[in-house]
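Below is a slice of the complex: some chains, not all, each in place.
Chain lettering (A and B) follows the sequence in which the chains are written, and residue indices restart at 1 in each chain.
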Amino acid sequence: MNSYRKELWFNVPSRRAFIKITPDVEECVKESGVREGLVLCNAMHITASVFINDDEAGLHHDYDIWLEKLAPHEPLSQYRHNVGEDNADAHMKRQIMGREVVVAITNGKLDLGPWEQIFYGEFDGRRKKRVLVKIIGE
Amino acid sequence: MNSYRKELWFNVPSRRAFIKITPDVEECVKESGVREGLVLCNAMHITASVFINDDEAGLHHDYDIWLEKLAPHEPLSQYRHNVGEDNADAHMKRQIMGREVVVAITNGKLDLGPWEQIFYGEFDGRRKKRVLVKIIGE
């Protein structure tokens, strides 16, 4: 069994953003030399997500509005977590979008459906944060 | 390390449905010959889910009502994604229910709790779609 580990770093200038990372993860798979296995791709921060969905700007706008409706940023005072913090909503948005994805590797490539793209979802940006890519297989 | 891959295909006649796939995944585990390992089971489409919950018709009805409340299908015009599409809500419903499950294999069997059943969740049906089953282990 082989294993591989890499961190992907981000510094998103806005509070929220969705960034496509499929090419970065594909590169990791290539570097790992693994032909058959699994890749775990997870946010290492608790106000961010890794998720799989469509690479479509309209949908990303819709997600942003929708998440804000389900877990509003303001008023800040509605959350007990917001004592010296203002990111309680980000901890909730991330639970809806999820922390991680696990993707199959088949014949040395990410085994994704036709429209599946991997995204980093930032909900409390404006600082350096990272994603872990861990691969096991043969 | 052994690996195994299979696609399960669906063509749901309605827009939304929940279909139990535990027996199909159990069959895959058997075919794989893996005694100890992990099985990844994920929707290959971004308007569908694989999730684990109860095999109970009342609950599935409740899920349908609840998801419609959290991410309503109509009015279509509330979503920017709905330009030549009408399935923005399906992309949201699937994030709540999740893309994938990872299940342990122990002694050659799915290592599930007493009420755990694996489901395919369709949120934009009436066409052919599929689930990936990937197994690694020994």
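The rule we apply is simple: a residue touches a chain if its C-beta (ideal position, glycine included) is under 8 Å from a C-beta of that chain, and two chains touch if they have at least 3 such contacts.
Note that the coordinates shown come from a computational prediction; the quantities given were computed from them, not determined experimentally.
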item: Copy count of the single sequence across the entire complex, 2 present; value: 3
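We take it that only the chains that are shown with their structure count from here on.
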item: For chain A placed onto chain B, the superposition rotation in degrees, Cα atoms, nearest 5; value: 120
item: For chain A paired with chain B, centre-to-centre distance based on mean C-alpha positions, whole Å; value: 20
item: Contact set on chain B toward chain A in their complex; value: 1, 3, 5, 38, 40, 42-46, 70-71, 79-83, 88, 91-92, 94-96, 98-100, 102, 130, 132, 134, 136
item: Chain B-facing residues of chain A, complex; value: 1, 36-38, 51-54, 56-59, 61-63, 66, 70, 96-98, 101-104, 106, 111-116, 136-138
